[in-house]
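With one protein chain removed, the remaining protein chains of the complex are shown where they sit.
After this line comes chain A, so read on.
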């Protein structure tokens, strides 16, 4: 039976009629009791389960997922990875995630197709350029790669940009180590690696309530029966308030839909990731050749994973403004994911008022790039009861003490 992926195993299975492959992960039935339960089978939940087993030796873990692995936001994002933040706390955290991503294919023995094709942010006016210069300086002070280019530099690196745009292109900030990865592969790779270490991956299992005694969590009630554990972690993205409410924990989160689109596939024409705040454009080309286009958040609360037409039109207009040549392309698919938005656009990772109940939430529109670090830090909190140094500033308490880390203002995050 073949578990390890390599050129040799490919060759062997090729000669053997591909009959020896094992399932990537075992679809488990719930046991009555575990050392730890992770709620949510997206990237952050799967990474948490994996690092609980790998970093802390806790392998008697249940990962429970309402739907199927990778069926939530992990399968609904635009797959961009970057660490261009402003404050030292967030910069260190997202840079740690990027570094874990750089080695993830090897570590998981699963090709996540991480491509460091660069991440560009364009400046369209004097103030935009001042912000980019400030960002570049902040990134360098935080030890993160950043390049500031003038218009000629941008046009030399990104062919096809509009020659006479309504919003002139004055320059751009590039993070060369930014890029994108295959989102499904990140989920599947973590699921496979966690399962191999003994984690039970339980799909189609919805959390319906919590067992609580003396202010401490004792387990969860699910659609597949009661599962007991003194340690429960939650990573359910847009549904964080809904699930936490069942445990009596209130979170400062509002849920909004963020939609994205892909075009029909075309030949390679864009070899980097591009963000233009002024035109509302967020664009890259997938390895299949589709243009992957992100739109803005809907302006009202939503749990409907479908987005709306005005934002779709606005995103298309922005793309055509930057790349007139794309005007004849068709949208192939459109979808939306639900984002958990907090006031300072910085995640919440760590303990809650309920003993033994830990959360990983508040990622807004940017959770994908943080998956390895989010899982790493939630696993640390669950295993040790203490906050990981990288996430100690991301406590739920900051909304009471006022120690907000306002990346919304500092690095111009759109949520």
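Basically, contacts are C-beta pairs under 8 Å (C-beta built on N, C-alpha and C of every residue); 3 or more make two chains touch, one makes a residue touch a chain; residues count from 1.
Following the convention adopted for this analysis, contacts and distances are computed from a predicted model.
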item	value
From "Monovalent cation/H+ antiporter subunit D", "3-methyl-2-oxobutanoate dehydrogenase (2-methylpropanoyl-transferring)", "Sarcosine oxidase subunit delta" or "Polyamine ABC transporter substrate-binding protein", the hidden chain's UniProt protein name	"Sarcosine oxidase subunit delta"
Which residue of A:141, A:156 or A:301 touches the chain not shown here	A:301
Residue among A:180, A:222, A:254 or A:345 touching the omitted chain	A:254
Residue of A:113, A:170 or A:242 touching the missing chain in the full complex	A:242
Those residues of chain A which, in the complete complex, touch the missing chain	239, 241-242, 250-255, 299-304, 308-310, 342-343, 399-401
